[in-house]
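Below is one structure, written out as structure tokens; comments come after it.
The complex appears here minus one protein chain, its other protein chains still in place.
Right after this comes chain A.
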Amino acid sequence: MISNKTTYLFFLMLAALLSACTEKNSKKLPIIGEREAVEKLVDGKTVVDTVYHQIPNFTFLNQDSTLITDKDFESKVYVANFFFTHCPSICPTMQRNLLKVYEKYKGNEKVAFLSHSIDFKYDSPSVLKSYATKLGVDNAQWQFVTGSKKDIYGIAEKYLVYTKEDAAAPGGYDHQGYLVLIDQQKRIRGAYDGTNDEQVAQLFTDLEILLRESL
């Protein structure tokens, strides 16, 4: 009787251990944003599919004065954020932290970075170029882009990041310091406060999970 109990306990523990392992390996990141169920016809049958929130197509001018589009980020995982070069408040800390992520994945073609300037008046490509170089970015993996107010502020909404031209804010623009993690299907998989060390550490962890997810 006792040995039966022990055996039972042993298997229970083994099962718990195994399930714990599988759970860890198959960990996935959530898909963020609104979603809707659509019915479509597949092989003559009606099936219900979920359509997730996606980053729409975009075209922006980068630090080398060339136009880049969403095609440049195709089949890549990327981190997007919103900043401006003479931002006196949260940007330096946010960019300092994103620089650590950039340095870790430098040379990895599956990972890219995209910083949008919300100061469409001052941050011309040459200003962005000088900023990128001084920050320590010396390859095309991290793009710094500018665009019209409508385009930049419009896409910020799609990344679920608040941006606003506000004379009362330090530097003239108010915005959130989120580092937004985008997957290969242009879906938002995480958003991390770029000024919070714990959340930045989480970004490092989640980026690994996302890269493994797509293997």
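In the analysis below, a residue touches a chain if its C-beta (ideal position, glycine included) is under 8 Å from a C-beta of that chain, and two chains touch if they have at least 3 such contacts; residues count from 1.
The working rule: contacts and distances are computed from a predicted model.
Missing from the rendering is one chain, named in UniProt as "Cytochrome c domain-containing protein" (options: "Protocatechuate 3,4-dioxygenase", "Hydrogenase-4 component C", "Glycine/betaine ABC transporter ATP-binding protein" or "Cytochrome c domain-containing protein"). Touch with the chain that is not drawn comes from one residue among A:62, A:81, A:95 or A:141, which is A:95. Residue A:133 is the one among A:66, A:108 or A:133 that touches the chain missing from this view. Contact between chain A and the unshown chain involves residues 86, 88-93, 95-96, 99, 131, 133-136.
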